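Just one protein chain is left out here, and the rest sit where they should.
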Amino acid sequence: MSKTVVSTSIKSFFTSKKNSQGFFPVFINNLKRDKLALIGVILLIFFIGVGIFADFIAPYEPRERHYNEEGKIRRLEAPSKDHWFGTTDVGRDIFSQVVLGTKTALTVGILAALLVTLVGATVGIIAGYSGGVVDAVLMRIVDFFYAIPFIPFVIILSAVLKPSIWNIILAVSLLSWRTVARLVRSQVLSIAKRPFIKAAKVAGASHSRIMVKYILPNVIPLILLEMAFMVNFAIMAEASIAFLGFGDPQKPSWGQILHINFVTGNSRSAWWWTATPGLAIVLLLLSIFFITRALEEVVDPRLRRR
Amino acid sequence: MDTMPLIQIENLKKYYLVNNGIKDIFSKEKKYVKAIDDISLIIKKGEILGLAGESGSGKTTTGEILVRLQEPSDGNIIFDGHVFKANSKIEEKKFRKEVQMIFQDPYETLNPRFNIFDTIAEPLKIHGVKNRQDIYDRVIKALEIAELKPAEHYITRYPHELSGGQRQRVAIARGIVLEPKFLVADEPVSMLDVSIRADILNLLKNLRKKMGLTMLYVSHDLSTIKYLCDRIAIMYLGKIVEIGNVKDVIDNPQHPYTKVLLSSVPVADPDYKRQSIIIEDEVPDQIHLPEGCRFGPRCPYSTEDCKNFDHTLFERRTDQWSACIYNEEELRK
Amino acid sequence: MLGFIMKRIFTMVIMILLVSTMIFFLFRTMPGDPTAFIVDPSIPKEARDQLLERYGLNDSLWKQYTIFLKDLVRLDFGNSFFYGRPVTVIIKDLIPATLILMFTAMLFAYIIGILGGAWMAWKRGTKLESFGITISLIFRSAPSFWVGLMMILIFAVRLKWFPGQGMRTSGYTGETFREIFLTLDFLKHLILPSIVAGLYFVATPLLIMRNSMLEVLSEDYIEMAHAKGLKESKILYRHAARNALLPVITAGALFIGSAMGGLVLIEYVFSWPGLGREIQRAVVRHDYPLAQGAFIIIASLVMFMNLVADVLYVILDPRISYK
Partner (left out) sequence: MLLLEVKNLDIDYKTQEGTLKAISDVSFTLRQGESVGFVGESGCGKTTLAKSIMKLLPKNGSISKGEIIFKGEDLVKKSKEEIRRIRHLKIAMVSQSAMNSLNPVYTVGDQIIEGILAHTNMSKKEAAKRAEEVFSIIGLEGKRLKSYPHQMSGGMKQRAIIAMALSLNPDLIIADEPTTALDVVVQDRILREILSIQKQMNSSMIFITHDISVVSEICDTIIVMYGGKIMEKASTKIFFKKPLHPYSLGLKNAFPSILDIGEELISIPGTPPNLMKNLSGCRFVERCPFRTTLCQSEMPVLREAGEDHLVACHYIDKHEAFTEAAELRETWEAVRSRIIQEKEEGA
């Protein structure tokens, strides 16, 4: 082999990172086979689209009151051509509210999930890899956060802090990183025992190198899966908090729509007002759950091929 | 052959604290598993030492301590003239470069997310080799020494595309790419099919020839030890019970435990009648070790004196040491 | 066994102390008037000063904390601003309502979840299994409060099958436990909220049971059970399901915390007079002593049920030694 040929091929070794067992090929392959997961992806893309372009899609201002030809407020009207999802007791357009609620839901879901997985995965990897005292201390902290009931805590927190979506993101993150930390830790524990980690140690790899180059890539599928679950959890949490009346009054959200619907006593009669925001939540969360099914097979090969 | 010792182990101990539950916090007496209990060994330059024993004998722990995967509880390791005391962290990186290890399970020994090139280049990168051409050349050379030919055929592969034997060769290539002085091989062939085991054993033999490697071969399989090693040490419950040249120990075992082990190995010859010594097959647990000779309770020759035995190795034949108070003739009685 | 339980109770007490401490300091960091959480700002100045003295709010934080701990041990959370009665007395009346709803729903969820999960694993790869998974994912995606609203809309308002709020018909008065809870009227009120809570809970045991079953079914001892010529039903229930239950219990213990949270929403939707609804109302009414007391009690309940789950696990798994 001549020298020049060698050097071009060398370059390809340092740059090409094709991995036939990699995460995305398997995931894409699963999407092809699993129709539900494909439906999930399509639905999620739809929701993300609605979320990004919410301000263009929403036909009206969410707080705008609508009047009919006679100049009367269009109070509690069932769905019609003008108002696809009907109107509220003070004549507001529910469709616009639901569309704008998408934006809030996705913002909270994605940001909280990022924060939660970042903290949780870091703690999980450090605890699982270090073992000993570090692990014991971190896991006692995790136990502590497991002992705090989520919704009651957020209720208390909103008594202390001002209601805003940032505080909701903070509260969700504060109390849910523990789940990710626990799961990541237990997977790290089993990876850390595998001989290829021992081999890296024998070769002289530093702890940080082992964590970043050996352990992290092997837990990434699990982290992504947990991130997807966390998006759902955060969206659900935001909706619940807003429904209880502790949401951000400035940001229209699905939970808030239902809150007003409930406290005004209209949840018992105006079915369109009750049903539509709830359906939006169900569809968005369902789309992500469907996608996680394809992810799960990447994380746990035992579920594959049977 | 150079007879300078490369590695000298002095009074090495590894105890694990047993945590049995809340009650133990209050009891003063601490319980330990004595995985290695005061062993001393010399491995000469260019020598292959076999370390044999059943599970729980401490042979793997010894290997892992030698490559510093575990820290000893007590004792010294003198490597090439440098003393490493228990819990010292001096010159770790330099030490890492000179000591490598091969593991048992070929399916778990390679990072599934690294291709073969990355796997073998990794130790070089860790030790600061930056020149790409240099890395490439050394990876190819290591693959060729490990007899993965043509080397170019393998470098882009991922572990799951290779057979067990090929993976073990990759692991060996990774082990030798830094050109170490000492290699610990922990049961490197026990999970491989018989038809290719010989390849790996011959490869290890050649490494010594080509690179002057010194090796510790840890195995429960006495026949592969006999094939590969110069000397053998037999371990039982954390102690060395017999040590000597392979041929001497296998043909003329001095310690009753060695005799039992050898007589238990099945032989692929229907006409060969093994003389077999039947003993109790339950090994005492490692926390409540028997007093005196640890093999005493199972030993067909044991007497009252064995209970007072303070572990010592006696030179029973030239360069063959046994930790039994009786010599061959006394045992025969 | 006793030793193990004692150990767990010990950790539980520590945890309750920690959670209470956290709440204590959380209220101290409240912006604005830090005394507002314990002394109603709306009462006259003199009475107010007296109370501040009583609770040591003029003293150092450390002194306040020791007073708080002393009161905690005596289960004294102060007086509710809104009701003017001791928090402990109010909470005592709310606990049975919450527990009954919780246990009914849990029972419903775990029986269906475990049997259904085992069945889905057995039907691995069939259309029925995907159908079961889809249904359980739909229930997991639906917020419990929304399902509650829809159930009320359909079954209480339209069909009029069940009452849609409260736990007794208005006008009914009962004093003793038996008069309140052991009546047909109460049962009727219990049905809708416990179904909603049950549906919210069911996905967790169902999906975990399925995954755990799949894992157990590939174990060697299942093959051995086949090789022994045991009947399929015996293998499924005596060998597979029995072992698959263990992770369900572990997950169940971890799930109790969020289950309790879900219950708050359901109590709120159904106006169920339990701890959850009260904590929401207390915060809306700025009735901080009540909110604090209710929170500590809810957290303690969660920890207690965790303990029960742990003990159950030890009983079911002979491999765990409880020395």
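For clarity, chains are labelled A, B and C in written order, and residue numbers in each chain start from 1.
Rule of thumb we're sticking to: a contact is a pair of C-beta atoms (placed from the backbone, for glycine too) under 8 Å apart; a residue touches a chain by one contact, two chains touch by 3 or more.
This is a predicted model, so every value here is computed, not measured.
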Of C:Met6, C:Ile43 or C:Leu316, the residue touching the omitted chain is C:Leu316
Per the whole complex, from C:Arg85, C:Arg158 or C:Lys228 the residue touching the absent chain is C:Lys228
Of C:Thr98, C:Asn243 or C:Gln280, the residue touching the omitted chain is C:Asn243
By the document's definition of touch, the residue of B:Ile196, B:Met211, B:Leu289 or B:Leu331 touching the omitted chain is B:Ile196
Those residues of chain C that touch the unshown chain are 219-221, 223-231, 234, 238-239, 242-243, 316-319
Absent-chain interface residues of chain B come out as 54-55, 149-150, 152-153, 163-166, 193-199, 201-202, 220-224, 226-227, 250, 260-272, 276, 278-279, 281-283
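Rule of thumb we're sticking to: only the chains that are shown with their structure count from here on.
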Expressed in whole Å, how far the mean CA point of chain A lies from that of chain C is 24
Taking each chain's mean CA coordinate, chain A and chain B are separated, in whole Å, by 49
Where chain A touches two or more other chains at once, the residues are none
Each of the following residues of chain C touches two or more other chains, namely none
In the complex, the residues of chain C that touch chain A are 15, 18-19, 22-23, 26-27, 29-31, 124-125, 130, 133-134, 137-138, 140-143, 145-147, 149-150, 152-153, 156-157, 164, 211, 214-215, 218, 254, 257-258, 260-262, 264-265, 268-269, 276, 279-280, 283-284, 286, 288, 291-292, 294-295, 298-299, 302-303, 306
Chain B residues touching chain A in their complex are 64, 67, 69, 92-93, 96-97, 99-101, 103-105, 108-113, 115, 117-118, 122-123, 126-127, 132-133, 136, 152, 155-156, 158, 160-161, 171, 174, 178
Contacts from chain A onto chain B in the complex sit at residues 1, 6-7, 9-11, 13-14, 16, 19-22, 194-196, 198-206, 209, 214, 217-218
